[in-house]
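Missing here is one protein chain; the remaining ones are kept as they sit in the complex.
The letters A and B name the chains in turn, as written, and every chain counts its residues from 1.
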Amino acid sequence: MKEIIKITFALTISCVVAASAMGLTYTLTAKAKKHNHHMNVQNAMLDLLGYGEDNPAPSDLEFMRIYRYIIDEDGKKIMGYMVPVEKNGDVNYEMILLDLEYNFINKFDVPISPEEAQEVHDRAKALEQVFAPNQSFSYADAAVVAVAGGKRVGYVLPGQFPGFRTFIHALVAMDPSFELLGLEVMEHEEDAGLGAEIEEDYFKNQFVGVTYDKLKTLEVVKKPLPEEYKKYLEREQLKEGALTKEQIDEIRKKYKNADIYAITASTISSKAVTDGVKNVAKKFAYRINKLDDVLDKQNIEIAF
Amino acid sequence: MKGMNGLRRYHWMVGILLLALLLTGCKTGHEFIKGTEFKDDDKIVVVFAGPVEETWATNVSNFSAYEKPDPDIKLQITEATLGPDQTTLTVTFGAPLNQGEAHILTMTNIISEGQDMGSVTVTVQKLYFGVLMTVLLGAALIQNFVFTKYLGLCVFFGTSQRRDTAIGMGVVFTIVIVFAAMMAWALYQFVLKPYQLTFLNIVVFIGLVSLSVQGVDTILRKVNPTLFKAFGVYLVLVIANCIAIAVPLMLADNEYNGWESLMLALGAGVGFLLALFLMACVRERLELANVPPSFRGLPIAFVTAGLFALAFLGFSGLSIY
Partner (left out) sequence: MSTTTKSYGQLFMDGILKENPIFKLALSMCPAVGISTSVMNGILLGTAVLFVQVFSSCTISLVRNYIHPKIRIPTYTLTIATWVTVIDLVLAAYVPVAYKAMGMFVRLIVAFAIITMRLEMFACKEPLGKSFVDGVGMGLGFMVGMVTLGVVRELLGSGELLGYDILGFQPLLFFILPSAGFFVVGLMMGFFNWIEVKYNRRKEG
């Protein structure tokens, strides 16, 4: 009997020590991890919108985030958009409730700062105080609107869609007319040398400049990538034989609304990314148009 | 192969499992609707229990549909036609459907034989059974844990020398991994995630694997001593098997639900058993072959595994549903 007590005691002590060590490390590293992730996404967004060393971002460029929620009120589904609004020069969040036909129902303030709002758990806590007990909410997705000089510069949409292996997390950037500005793959588990090529310029950059009309019918073709198109897509990396400005413009015009050339031996990954981008872009464009209509009619001072 | 006879008695469990899985795919929700399914890449077919009015069926405004996660985006319906038997309705959409998602289709005021049957909302989705089978086959063949994910290799090379050791290890491993995975899923969903303790994943999962090994050890000793004598020695090796901790980590990362976790664990076990068995068959023959001295034993086994891995690459594009 004493044996078992001694063993249990020893095991419990070891577990407690281990748990505290891990808990300590977690608290110390969690902040750094979040910060890293945040910087990564920020840099990717700036890059997508076309800002870089030779085209610095305007000093008043801000990223406004819209969070979409689906609320269930006694079986009825309601759309909830958490949008940043301007109030006396400050930016606060308001939850706008709309029915499925985008008719305005209600709106209320959400007591949370834009920094805190970037964390799912903090948002959930703030929203719990705002919703009624018979309203259960679930987070759907987010959209980032880049604003500079009081005007919209572009949209960046984080999306996740199934790839060949597991999910692919990507950022899709569009300009205010919903023309694609670019695609950046953030996370994926595709095979090296095959599906992982979706991170390469010669695939990603094919999405740059696709108009919204073409996007709706964008397909993947299993043909080899033309040599001149490849050079154009990878022009940032070219050391020798760089293209002249006329050549760049010419190739860009020629392939502006071409279909996507699949990666050799990775048609499934290429299709997955193309379909994913299509879905994310189409759904967002539909929603933001309707949302803008409602917000306009209600005279809500949105910060974007 | 005395162990295999003992296992035959558990066929009924497998039968019940399959039946349960089939049932999950058959719900329709309303007595008048016999079934729904996707057709081509832009159609939904609804089969009614009785004839419906042609004028009602061909009027597009009687229908509305959306993808389940996007209730606010109404899909555009271009046409609705009724089959000659008056019970099969085909709804055509303006754009190809994203068949990976469940679709909700609402039919208002169905008119059948002069009577208004009311409005019905049905969920159209690929048979869930299909999704589960995809996970199972994925884990067993397409993403075989040994040949495609290179996990569990130490144990793999250690126990694949003879066919009975291979089968023994494979079976024991499958049992333990199913237990461990189900417990891991439960703990993850109900304890670790809600309380933001996910950094304890690794420790908790390895603890669960040890617990499962201990549990299976004790149960097997009492319930079936003969089975224990045949397979018991492999139990300890399960802990050193990378797959045992990879499976819980995967189901946590991908947020699988209960059924999918079960399929993943089963697939991993079956895949491992398959890999072991294939390897053992080859190695038994290699022992009698004329292998150069430096390569005898492990080196040639590795090269063989490489060939198998190449062969398994052939499964990459496999998709059934």
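To be clear about the criterion, a residue touches a chain if its C-beta (ideal position, glycine included) is under 8 Å from a C-beta of that chain, and two chains touch if they have at least 3 such contacts.
The shown structure was predicted, so the numbers you read here are calculated from the model rather than taken from an experiment.
Colleague: In the full complex, which of B:A49, B:L153 or B:V282 touches the chain missing from this view?
Modeller: B:L153
Colleague: Which of B:A49, B:M133 or B:I239 sits in contact with the chain that's absent?
Modeller: In the full complex, the listed residue that touches the missing chain is B:I239.
Colleague: Provide the residue numbers of chain A that touch the chain removed from this figure.
Modeller: 3, 6-7, 10-11, 14-15, 18, 21-22, 25-26, 29-30, 32-33, 36-37, 40, 187, 189, 191-193
Colleague: Go through chain B and note every residue touching the omitted chain.
Modeller: So the residues of chain B touching the unseen chain are 147-154, 157, 199-203, 206-207, 210, 239-242, 244-246, 249-250, 292-295, 298-303, 305-307, 309-310, 313.
The rule we apply is simple: only the chains that are shown with their structure count from here on.
Colleague: How many angstrom between the C-alpha centroids of chain B and chain A?
Modeller: Centre-to-centre distance between chain A and chain B: 29 Å.
Colleague: Help me check something: in the complex, which residues belonging to chain A touch chain B?
Modeller: 18-19, 22-23, 25-26, 70, 77, 79, 98, 100, 102, 121, 140, 162, 165-167, 216, 268, 275, 279, 283, 286-287, 290
Colleague: Given the complex with chain A, which residues does chain B contribute to the contact?
Modeller: Chain B reaches chain A through residues 69-73, 95, 98, 100, 143, 196, 199-200, 203, 253-254, 317.
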